[in-house]
Structure formats: C-alpha cells, structure tokens
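Missing here: one protein chain of the complex. Every other protein chain is in place.
Each chain gets a letter, A, B and C, in the order it is written, and its residues are counted from 1.
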Amino acid sequence: MSEKAFNPTELLICSASRLMPDNTTAFIGTGVPMLAASLAQKMHAPNLVTIFEFGGTGAILDDLPMAVGERRTFHKAVVASGIRDIVETAQRGFIEYGFLGGAQIDPFGNLNSTVIGDHDHPKVRLPGSGGANDVGSHCWQTIAIMRHDRRRFVEKVDFITTPGYLTGPGAREAAGLPPGTGPYRVVTTLAVMGYHPDTKRMMLLATQPGVTVEQVVENTGFQLVIPDDVERNQPPTEEELRILREEVDKDRLYI
Amino acid sequence: MSEKAFNPTELLICSASRLMPDNTTAFIGTGVPMLAASLAQKMHAPNLVTIFEFGGTGAILDDLPMAVGERRTFHKAVVASGIRDIVETAQRGFIEYGFLGGAQIDPFGNLNSTVIGDHDHPKVRLPGSGGANDVGSHCWQTIAIMRHDRRRFVEKVDFITTPGYLTGPGAREAAGLPPGTGPYRVVTTLAVMGYHPDTKRMMLLATQPGVTVEQVVENTGFQLVIPDDVERNQPPTEEELRILREEVDKDRLYI
Amino acid sequence: MEVIQSGIGELIQPPDINAFREWNRKKQKAMVDKRMTEAEAVRRFIHDGDYIGTELYGTVRCPQSVVNEIVRQGVKDLRVAGQGVYELDILLAAGLVKALDITYIGLEVYGISNCLRREVESGRVDTCIEWSNAGIAWRFKAAAMGVPFIPVRSMLGTDTLKYSAAKVVECPFTGIPICLLPALVLDVGIIHVHRADMYGNAQVDGIQGFCAELARASKTLIVSTEEIVPNEEIRRNPDRTLIPYYLVDAVIEAPYGSHPGEMCYVYERDEEHIKEWVEASKDPETTQTYLDKYIYGVKDHQEYLALIGEERLQYLKQIVPER
Partner (left out) sequence: MEVIQSGIGELIQPPDINAFREWNRKKQKAMVDKRMTEAEAVRRFIHDGDYIGTELYGTVRCPQSVVNEIVRQGVKDLRVAGQGVYELDILLAAGLVKALDITYIGLEVYGISNCLRREVESGRVDTCIEWSNAGIAWRFKAAAMGVPFIPVRSMLGTDTLKYSAAKVVECPFTGIPICLLPALVLDVGIIHVHRADMYGNAQVDGIQGFCAELARASKTLIVSTEEIVPNEEIRRNPDRTLIPYYLVDAVIEAPYGSHPGEMCYVYERDEEHIKEWVEASKDPETTQTYLDKYIYGVKDHQEYLALIGEERLQYLKQIVPER
C-alpha cells in the first residue's frame, strides 16, 4: 500500500490507537482520541476501558461520540457517573493514559490551549483548559496528539495551560503534582516523540512514513533530542484503514 | 384526662412533637425523635420534612423506623441519597431543627455521648458521637430530648461530644461553628427549657404537668435560670395519645 | 500550614459561606407549585450583573430554552461560570457576558469559538479567570458542602493556577503542596432534566455531569424539564432524585428544551442545526441573522419548536438507539 493512501488525520488516529493497550484505562478527549479509542477497541484492544470526563466509564464505542458528554460516551458503559467521580478517579491514580491536544507545546511537554499572546490582552483567545489540566495533572502517562509545525512546537508556550514536566526534572513533584506522572508520548503528523529520561526534554523516537529526521527538526521550534536510533513508524495497515473508514467513522465526520 | 394517663416516654414524644412546625426541615435521630416526627406528621405538621442521616429526605412515616438507615427512613421519600449529601445539606444551612439525645448535658447545652469518666480509661464507654456532633454543629436550632436527673444535668460534662454554646456567648463562632446556630430547647420528663439570650445558659421555660419548679431545680445539677414566668406545659391531649398509641407505635415497640 | 502561592486572578464571587447559609435558611421548605414559563423565570430570577451557571455541557442536556429567553430579555453584564459549547456561545454572541470564570468555551469537534474570540479580544468580556473543568466542578462542590474551599491536585505548577484565584498551601498532614479552590456560589443556576415534579424534585438519566453540585451551589435554581411528572412518581424511586425540591425556585416544562443539543435516551442532537450555528457564528453579521431568526424572532420556546418543525423534532426522537 502506498504511503500516500492515507491522510494526516488517519495517520494521527492510527498512531495514537497503537498507544492504547488492551485492558488499560484511558482518559479520552474530543476528536482524534475518540477515533483512536474506537479503532483500538476494534483492532487490538477490545477491552480498552475508555473514560470520558463527564461520567462514562467502559463504554463500547460502536458509534463515534461527537462530544465528551453525549450518550455514546456511556453507551453500554459499566458506569455512568459525573465529572468529579471521573477526575477524582484520575486523581486517585486509577487512570493510566490521558490523551490531549493543544495549540502549543514546549520541550518539556507543557501545553497551551488558553491564549496566544498576553493573557489579559490576547491575540487569540483559545477555549481554555477544559479537562486538559486535570488529565495532565493526574493521569500517569499523557500523550499529546498534534499537528507538527514551528508555530505549535515552541521553545516557550505563551501560557502553560496543562503541566508537562514544567521546568524540567523534579519540577512536577516540587509543584505538588503526583510523583511518577507526566508526559509520555507526542504523536504528530511528522513523528512520534517521547522524553529523555534524565533531562525530561522531548526526544524523537520515530518518524512518520515518508518523513525524514531533518523535516522533523525543521518543523520543530526548539532543540529536539535526537537519539542515535530513530525508528520509522509503520504506516497505517490496510486493516486499520478499512476499519477506520468502514466502521469507526463510516459517515466520514472526522477523516 | 388525668395527668397520670400517660407515661414519661409518651410525654417526651408529645412535647418534642409540638416543636416540629409544619413545612420545616428536621434532622431526626433514633428513638423519641422518630416517634415525635411521625406524630407531628399525623397531627399538625403533615408536611414536616424529615431528614435522616444516611440519606432519606421527606419520608412519609407510615411505619416507625427502627434504625436511622432502614427503609422506613426513605419510604415514599422525595430523595434517597447518602450521609454526605445529608450532612452537607445541614452544613450548607438548609436544616432548621436537629433532635438529639445524650447521657449528660451542661448549662450551655453541651452534650456527652462518648464516655463517663476519663476518655482513655473510661468508667463507662458510651457509643460515641454518631451523627450528634454533626447535627449540633450545623442545624440552626438543636433540641435535646432527655430524662431529667442530676446525673444527666451536670455542671461540667465528662466529654463534650456535641457542641452546645461551649463556654458561653460567642464561643461557637470563635471555634468556627456557623454563626446563628446552637441549642434551642431541652425537652425532658420534668420540663421544657431554653437558653437565656444573653448568657446562653439553660433557662426553665415550662414545667411538665404535675411537676413543680422546685422539682426541676432539685433534679438539675447546675444553676438553672428561672425567669419570673414559668409556663406549664400542656399534657398530651387525648388525640395525641390516641394517634401515638393506635397509629404511630401500634406495636408498642417504644411506648 | 503555609500559603506557598496565590493566583493573581480576581475572585469574582468570593466564598462567603456564612452568607450562603443565611440565604439557604430563608429558602422555602414547603412544597409548593413552582411551575412557570421561561419568560417568568428569567424575569423574576435573573438580573443584570448576576453570576450564573449552566449544566451540563453545551449541547448535552443543556438548558437551552432558558438561555434563549435570557437572550430575548437581554439580561446583561452577566458573570458566567464554567464551560460551554452552544449555550455560552449564544450568550457571548448576544453580547451579554461581562466576566468569566472560564475553563472551556469552544465548539468541540468544530473548533474554537469565534464569539468567544470576538468578545474577549475586543475587551467586551473584561475578565477571564482560568480554571480546569474539574476545578469549576470542585468549586461548586465546596459551596455544596458548605465550606469555603476544597483541596485538589489539579492546576499546580501552571499558568492556569497563576491566572486563577486559587491558593497553594503546604498540607499540614503530609507536607506536600496542595491546591485550594475557593467555593463558588452562583446567584442563579440553570439545569435541564429528564423529569421533575411541580415542586422541583428532579431526576436525570445517564451521566450526572455536575448536576448535583451546581444545584447545591446555587442561591436560586431554575430547573427546566422534558416532562413534569406526578410527585408520586418521584416518591416511588427516590434514589433517582438528584435535586431536592427545596433547592428549586422555578420548574419549567420544556420538551426539547436542550435542542439543538441532545437529551440522552429521549432525542439526539440536531447536527445539521449545530453546523448551521457553527457557520453563522464565524461572522458578526450572520451571527446576528441567526439570533434574529431563532431567538429574537420567536416569542417563546413553543414558537421556537414550531420554527424547527415537528418533522425534524420527531426525527430526532426516532434516531435514538436502543439502550
């Protein structure tokens, strides 16, 4: 199958989906994470426990939710509770993975979804934290899903909406965030990245199909840790694309 | 009707019942308050909103509860929730009356239901606070229901389980208890008492039928404020006794 | 127990928990008929400058018929809590919002809110204090508990905290830093439910969002409901009641009250209508046209439903899947 046979959104969905292991708990936000979770349930993770902010735990994603509170987020779920129950469950340490987006990300994985420019006189007023700060504070491992360009990958975000590693090693713990939590992966249209275990700075792990290390570096507004071995992320398989197109998003609302 | 035609428990029930106005909220503990509330609903207060600690709000007391969590406490109720919802409702200022008992009471209405003697080496280990401390902290007006003798009405209780006026005027507020709350009445086998508005010390309001002021004073282990006018509490009416015996407690479990 | 950090944001609604208790003491405890129209409820209970909040989430179980009436009556200088999608977008579009305790206002899958951008970037919304989603729910919970603050581990280390009115203290039991969120008491809360009796005892199906918390954090509470049921029905299943009558000041019968949003198990959301709004909201002029047609141009919720049309509304019920 040719590498052109899928679009960037499909690539993001398939890459994120592979980061959702079976029998784990995952906090699912609007958009790509929903599609990825649905795909994961239909591919390798039938028992992925999806957790939606406003109360749904363990929904079966037969149909794709259009909003984080709507009935598909608790369709055939094991529990339909409320926002506090969900976020307190995360705060208590029960949720392994959290999937997030953002307008800007910095080398320590801090995310901005609040403002571009000055807070009190913003150039662009963005939606705000929503559940992102909660997810980034409490889930054990957070995964950011973003389009990749220099305006988004910046040395310093205009506003830290959601905590990554803040200013570096030890900073989360010093701020009072639960020890052992933090950013885990960044999935983009160009690459999959992790964080250097010592410096907590973003580190390239794999390039997306057809993308070179140089292209990733060029499109990143800060110095990325480049290890000796950079893997090549496998393109979406035919099976992934078929399920995504024919079952997950058959009305093509997102893809 | 002769004053001997009722027993002390019946007298306590009828006296307490009259302190439950229609269309008010009342926090109801085990025993006499349950009977009083049922009687009140069947007499003058059909819309008395009974509130039981473990979750029942607005039950219709057709049958008499034997325990504060059992099904009669939420029989045909408008809400069946849980203990936190109930006590937080009180903490938020929604519950007007709270009915309490205790092994000892002092001139400021402080109640002991924890120990007789030293806490760590008690002569008698009593059950403990239960909901009493919560009721006495949050309800606007608390009403103690007790048998009246010098062992129970003491200058200093062995242990302040539940706050009355603590050490006197201003002490509740200084301790952080909600302003405007506190003991309101004490209903006993000998008298009905209130509190002096300035000194917050217990004050005789009315003697029970056939009881003299002297008898009340004799049976009280501290100096009671005795106003010029002491009323005589009316004995239970025939109607009250009939309903109490034939409807409220027809199996004579309590009376 | 040292205060380590204080957010620089304004405390728009200070947590005077004793005053809230006094207010609650005076609320009526009798069960009386509280049924009224949206027009009456808004006229009587929502005033210029009030601090309000809506539940659940934008297009999900949203009290839209009441929000539309606020717009029709032009209640202005509103201070608003929380997160929203369509409903807060409409209030912003109508220029009625002055200050926000904000966590998220956007259009979810359809992207960022143009109305929010226009109102905030122009300075017409003059105050934006930042919180997380759970942060706002927890602030309601603190008020609902009747305490002035609640401890959490959200927001720590971020600008979200810096531009909030939260404080960080050292926990006196463990020594770890803990974020304290101030209680948030609403002048008026607005909630749409599946069923309520005429007194205001209300039940919802499916997820509960932050219904219980917002109801208990509101000085005045307006409940709109898909249907009004007899009190006996409530009393048969009291363990389903999330809102006790004594919290409630107005009960509004509003079938399809959440339209174009959904009401789980009853009707689906009107995706076409939402897309119409998304398109209209991109430009001030088309925004105004939309408001003229769907809100200013109709007298009340009944006329609104007639405008949407019986066929469309029936369709939204028919496509509800089996449970």
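The rule is simple: a residue touches a chain if its C-beta (ideal position, glycine included) is under 8 Å from a C-beta of that chain, and two chains touch if they have at least 3 such contacts.
None of the values given here were measured: they were computed from a predicted structure.
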- Task: Would you list the chains present here that the left-out chain is in contact with?
- Result: A, B, C
- Where the complex has a chain not shown, which of A:F27, A:F108, A:W140 or A:Y184 is the residue touching it? A:W140
- Query: Quick one: which of B:P8, B:P21, B:P122 or B:P169 touches the chain that's been left out?
  - Reply: B:P122
- Checked against the full complex, the residue among C:Y51, C:Y104, C:W131 or C:F149 that touches the missing chain is C:F149
- Item | Which of A:S17, A:Q91 or A:S129 contacts the chain that the document leaves out | A:Q91
- Message: Tell me which of B:V87, B:L100, B:I145 or B:L244 is the one touching the absent chain.
- Response: B:V87
- Message: I need the residue numbers on subunit B that touch the omitted chain, in ascending order.
- Response: 30-31, 53-56, 63, 66-71, 73-75, 80-84, 87-88, 91, 110, 114, 119, 121-134, 137-138, 159-163, 166, 171-172, 174-178, 253-254
- Which subunit A residues would touch the chain omitted from the figure, given the whole complex? 23-25, 47, 49, 56-58, 60, 74, 76-81, 85, 88-94, 96, 138, 140, 178-180
- Task: Since one chain isn't shown, list which residues of subunit C touch it in the complete complex.
- Result: 1-3, 11, 14-18, 145-153, 167, 169, 171-174, 176, 178, 180, 182, 205-208, 236, 239, 323
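Keep this in mind: only the chains that are shown with their structure count from here on.
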- Query: Which word fits the touch map of the chains here: line, ring, star, complete or other?
  - Reply: line
- Task: Would you mind checking which chain's C-alpha centre is most distant from the centre of subunit C?
- Result: B
- Item | Averaged-CA centre spacing for the pair subunit C and subunit B, given as whole angstrom | 40
- Averaging only over C-alpha atoms, locate the centres of subunit A and subunit C and give their separation in whole Å. 28
- Query: Where the CA atoms of subunit A average out and where those of subunit B average out, how many Å apart are those spots?
  - Reply: 57
- Message: Two-or-more-chain contact residues of subunit C, please, as numbers and ranges.
- Response: 212
- Message: Among all residues of subunit A, which ones touch two or more of the remaining chains?
- Response: none
